[in-house]
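The structure under discussion appears below in the form of structure tokens.
A single protein chain has been omitted; all remaining protein chains appear in their positions.
Chain nomenclature is as follows: A, B and C, assigned in order of appearance, with residue numbering initiated at 1 for each chain independently.
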Amino acid sequence: MIKIAVLGATGYAGIELVRILSSHPEADIRVLGSQSFDGQPISKVYKNFEHVLDLNCEKLDLDKVSECDVAFTALPHGASKDVIPSLIESGLKVIDLSGDFRYDDVKVYEKWYGQEHSAPELLKESVYGLPELYRDKIKGARLIGNPGCYTTCSILGAYPVLKSGLGNSENIIVDAKSGVTGAGRGLSLAYHFCECTENTKAYKVATHRHTSEIEQELSKAAGKEVMISFTPHLIPQKRGILSTIYVNLDKKCTTEELVEIYKEFYKDEYFVRVKEAGELPETKHVAGSNFVDIGMVVDPRLDRAVIVSALDNIYKGAAGQAVQNMNLMFGLDEKTGIANAGFYL
Amino acid sequence: MIKIAVLGATGYAGIELVRILSSHPEADIRVLGSQSFDGQPISKVYKNFEHVLDLNCEKLDLDKVSECDVAFTALPHGASKDVIPSLIESGLKVIDLSGDFRYDDVKVYEKWYGQEHSAPELLKESVYGLPELYRDKIKGARLIGNPGCYTTCSILGAYPVLKSGLGNSENIIVDAKSGVTGAGRGLSLAYHFCECTENTKAYKVATHRHTSEIEQELSKAAGKEVMISFTPHLIPQKRGILSTIYVNLDKKCTTEELVEIYKEFYKDEYFVRVKEAGELPETKHVAGSNFVDIGMVVDPRLDRAVIVSALDNIYKGAAGQAVQNMNLMFGLDEKTGIANAGFYL
Amino acid sequence: MIKIAVLGATGYAGIELVRILSSHPEADIRVLGSQSFDGQPISKVYKNFEHVLDLNCEKLDLDKVSECDVAFTALPHGASKDVIPSLIESGLKVIDLSGDFRYDDVKVYEKWYGQEHSAPELLKESVYGLPELYRDKIKGARLIGNPGCYTTCSILGAYPVLKSGLGNSENIIVDAKSGVTGAGRGLSLAYHFCECTENTKAYKVATHRHTSEIEQELSKAAGKEVMISFTPHLIPQKRGILSTIYVNLDKKCTTEELVEIYKEFYKDEYFVRVKEAGELPETKHVAGSNFVDIGMVVDPRLDRAVIVSALDNIYKGAAGQAVQNMNLMFGLDEKTGIANAGFYL
Partner (left out) sequence: MIKIAVLGATGYAGIELVRILSSHPEADIRVLGSQSFDGQPISKVYKNFEHVLDLNCEKLDLDKVSECDVAFTALPHGASKDVIPSLIESGLKVIDLSGDFRYDDVKVYEKWYGQEHSAPELLKESVYGLPELYRDKIKGARLIGNPGCYTTCSILGAYPVLKSGLGNSENIIVDAKSGVTGAGRGLSLAYHFCECTENTKAYKVATHRHTSEIEQELSKAAGKEVMISFTPHLIPQKRGILSTIYVNLDKKCTTEELVEIYKEFYKDEYFVRVKEAGELPETKHVAGSNFVDIGMVVDPRLDRAVIVSALDNIYKGAAGQAVQNMNLMFGLDEKTGIANAGFYL
């Protein structure tokens, strides 16, 4: 059994981690870290856990955490980077859900996050936790920067067309729609039911931090620097991201041919489902699961691919992917505890 | 492994069964019966199953079904009762999700369903599949009438106060609110998004069939004939039933004392969670799980108990309970495959 | 034109008032009172008003307000009662949306609100602003206690059966379901989208303040003291209350006969729509309008009436009713500016 600490257990990503781990056959949850709910049973904070998990939340106690094998840190950006070095030093593996350890280049982090990085040495050794691209590195890592929700969806959606050389690296547009769990659990009028339901809006246009993560990975795919338009939208549902990605093609290609490129690229991936030509993803197909669904249409009038990718932002976009990383780091079958179909209903 | 046929696999209760069974460690799904989708892969009908379950829907083939150990029949009322006798004869255990095998008295069935019963002999041996009340009988049964969603919620909510002798058997009101999955998957303008969202209504007031099931069981609890007002409502959410139950008390009693009666009654039940005084159930605490949450307030001005019970109508109210029954019938731990916490988000 | 001040203009009831008044042919909005948004254009706080209403919010300036003909006070309970005496003294008519001036008996107010009443003299002269019951008094009033949303729905639903002598005054149950606008605009995790959507719950069981308002009026209908069970529920929609009311009948009666009693009672009322036998209200029929829809079923097994009433909680349950009162107080046709059909969609 893997002894586990979840730090930041009562946020939405944290509690989804706890939910997944509470059914995971190799997981032994030892610590539920929460500043705000210190001393309270998790089953009083999230009452769905009554009878299922009998554990109290507690504020950070590094000694206690250090007895675990792995820590998931689902803390606000900046907070996690103070804690992580000492966890690493204690010999834990760490899977960090913040943005702090996702970058190849500290300067990119500092530009987009507007603050100095406090552990640049660790950043160097950290591995970007996208198993479909970095599986082997993840297996040997002791620190994972677990990718963001928008980024996982967008990178996996755009990677193959760029890697294949078919997609042009200019004029790439990623228009993404996210459910409200993405906003987290902090108090804000903007996320009240009466302000969110029956409402759709764009936000942080041209300035969202995830832009830099997507560009970092797509640049590798293209073999040259890629800059994209990334536009996040808030839509009135809890779970789900749908990214609609526009990529100009450098030569004629049919939808079927492009689908074939994607099927080949992801042929060994359980968690990526490439749709047949004529089919497109919907968020309800992935909600509550670790799957990413990707469909596409080539517009022959414009020689442009429209690629649609969908995932559950707090599952494959956060907690589920973190567990997938844990499975890899501890030599388990990658699908352990997360192979299930989504809710649909 | 238990070899399983799900007949009526593509309705909402059926597909929830398939979802639960696809993660159940002892379940081997052999047959997915569906008239409408004969020959189609289940993963094309419900695309959340792609990569998870690779099985085609097929129309009823009794020979093939008879090679299974158990059949779940999630067919329309009346349809299942033509199929079930031959399944029983073939030696299968049958768990029927229709209303056909839920009654002690065939006359009650015929009155409320407005049709003759086609298998009255089988009705006599069938067992009402509410494990919290009939666990021992279920273990030995070969035919289960799996209770309805409204009824499970209402019976478990009202049983202890009546059984204890504290509740008066007159003037019992059950005011129930159900999510839209309860209406099933049949085409109807009334269940279109634009007609359902932002809308609440009562329906079938004083005439809903589940009234008779609730009365049958509560009469046993009270030791005398109980007649209730049962009012179903449709509320704009997918999953969840909340029943608000009003019972006059024959003597003074505090909320705390009533809670104690419920805690004692359900003290060995994993799937029933009695809330402390001051807490009340919410449907989000049970959605996606097999739990029933029950809370209560005694109104000292009126000597009346207001009992609130909540469950997920397609899980504990249909598919999850059916699996719970299967576990019991096959000697497994009752919680196998259904012990998990709900989604919450 | 009537010169109008809306105090508390940026809460949900306040802004609905502003919306209705901005299309009212006799309304001249002069003051938009708001502590929190002092100095800001209303069209920046509620951007639906851009191009429609060009007025700044301002903090309370009694001199300026005193130049108006009427003030609507949509302030928190307690706050309005400090302001109202001076407005009355200045010669304004006042329509108060708080609970402060809705009671015949100051003791009832003080018991249910848990505080002393600061203007008991004014309470004596204030009129309960339910036009369907108190139209004549309202016409001559200078201070209106505008009824609450739950109360308007419940009182109008239950009044005729009690007034007719047919309904028994014992064992009355009011089970009410409300949209989330009823909770107002204050910050609270409980009203966040992800906590409200796909969720239904009961709250303040046996203790909600509106109980006392409903009892006050139904006691007058019955000619004797009435005590009820009132259970409010929160349902995942913005607008709408549906009250399901259970009343035992003292003699046999058909649904058609009961409908006839209601049709007779409300025969001159534009804003009350009594449904034919076989039809029941739905909240989407009334959302965005000043209508109350009432339908009913008599259960012949139990000699019990199940009466369902529906309204829009921030329209007929707050702002629309306040405008209806203003129309009466200023000698206008009661329907002026509020005669429209609801949105439906």
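Operating definition for what follows: contacts are C-beta pairs under 8 Å (C-beta built on N, C-alpha and C of every residue); 3 or more make two chains touch, one makes a residue touch a chain.
On a predicted model such as this, the values are computed, not experimentally measured, just so you know.
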item: Contacting the left-out chain in the complete assembly, out of A:R19, A:R209 or A:K284; value: A:K284
item: Chain not shown: contacting residue from A:S36, A:Q115 or A:T200; value: A:T200
item: Contact footprint on chain A, counting only the chain that is left out; value: 171, 173, 175, 177, 179, 194-195, 197-203, 205-206, 227, 229, 231, 233, 235-240, 242, 244, 246, 248, 280-284, 287, 297-299, 301-302, 304, 306, 308, 310, 345
item: Those residues of chain B which, in the complete complex, touch the missing chain; value: 12, 180-181, 185, 187-189, 191-198, 236-238
item: Residues of chain C in contact with the chain not shown; value: 12, 15-16, 19, 22-23, 46-53, 181, 198, 238-239, 270-271, 273, 279, 282, 284-289, 291, 293, 314, 339-345
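Criterion: only the chains that are shown with their structure count from here on.
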item: Distance from chain C to chain B - Cα centre to Cα centre, in angstrom; value: 38
item: Touching two or more other chains - residues of chain C; value: 194-195, 197-198, 236-238
